[in-house]
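First the structure, in the form of structure tokens, and then the observations on it.
What you see is the complex with one protein chain gone and the rest in place.
Now for subunit A:
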Amino acid sequence: MFLDVLFNIDNGYLEGLVRGFKSGILKNQDYVNLVQCETLEDLKLHLQTTDYGNFLANEPSPLTVSVIDDKIREKYVLEFQHLRNHSVEPLSKFLDYITYAYMIDNIVLLITGHLHQRSIQELLPKCHPLGMFEQMGAITVADTSANLYNAILIDTPLAPYFIDCISEHDLDELNIEIMRNTLYKAYIEDFYKFCQELGGPTSEVMCELLAFEADRRAFMITINSLGVELPKDERSKLYPRCGKLYPDGLNQLAKAEEYEQVRMIAESYAEYKPLFENVGTNPGDKTIEDKFFEQEVTMNLNAFMRQFGFGVFYSFLKLKEQENRNIIWIAECVAQKHRARIDNYIPIM
């Protein structure tokens, strides 16, 4: 597209920045070193030699995993906000879309916490800072989803996604889970549409990634709901309809009753077939979730092969998120002296 020429006027700086950030992502060698750490202090010392630099320098020892988690998240948020603050339409809108996922998570976290009688002041710090919105604190007022919508969500960007989950039922665990999935479904479909409208390399890269995300959710919902009393038509309503599975695969998934059937359905898709191979729950085997994560990492890395699109921003954030999960996983394993499963991180580069 000749319009690509104009891409750098608005977004060139940020794209360069994000590519620079990406080259700071921990390499395999770093993980090899991290895994050898005996204590969290060692971990800190090694992270100092990477792009993380002195992010833990001002923390008094002894370190805890939660401090590392907070600091890593702080750094992540800082980077994101720098990108967001320097962006202009439509990139700013695109970045906002990424934060909606955190909003959904936060809402679900708050409601679940409230159900378990936790106080709101205790829950708020646990929310992801990227998904914060002003009315969040008052979420405890809502006891039904209709209430939730009318009082709180109506002013947030999530409002349109919520239309499908308004009901007068009390909020309970299952309802919340359904709500989360419905929200996600609407969110992914909307994001997908937005990316399609943007066109160009953005839509080519992002639609691929979002389609994968949609299909992953469909598989996961099916697998997780196998033993649960969830009516099948209810279940099919939760599938995001923008992936490669739509429509045939989703129809079949809706009817699936056991794991084998899910696997059979995946067989007929070249992308998903390898993911279901060599999967097990024994130690040493990879879970299906890890397989999906690995696939996601590869796809996100591939997104960096394209220029003049917003895909790199999404991919970078996803990769960074994965890296944070990896570090926390390793830190947990180190802290708990539970080294057997320490290698279960997902290498990125």
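General remarks:
The definition used in the following text is that a residue touches a chain if its C-beta (ideal position, glycine included) is under 8 Å from a C-beta of that chain, and two chains touch if they have at least 3 such contacts; residues count from 1.
The rule is simple: contacts and distances are computed from a predicted model.
Choosing from "V-type proton ATPase subunit a", "Phospholipid/glycerol acyltransferase domain-containing protein", "General transcription and DNA repair factor IIH subunit TFB4" or "Auxin-responsive protein", the protein name stored in UniProt for the chain missing from the display reads "V-type proton ATPase subunit a". For the chain missing from the display, the contacting residue among A:Leu6, A:Ala138, A:Leu174 or A:Met264 is A:Ala138, taking the whole complex into account.
From the options A:Ala151, A:Ala254 or A:Val279, the residue with contact to the unseen chain in the full assembly is A:Ala151. For the chain left out of this panel, the touching residue among A:Ser23, A:Ser61 or A:Asn251 is A:Ser61. Although one chain is not shown, part of subunit A still touches it, namely residues 33, 36-38, 41-42, 45-46, 48-49, 57-61, 120-121, 134-141, 150-152, 154-155.
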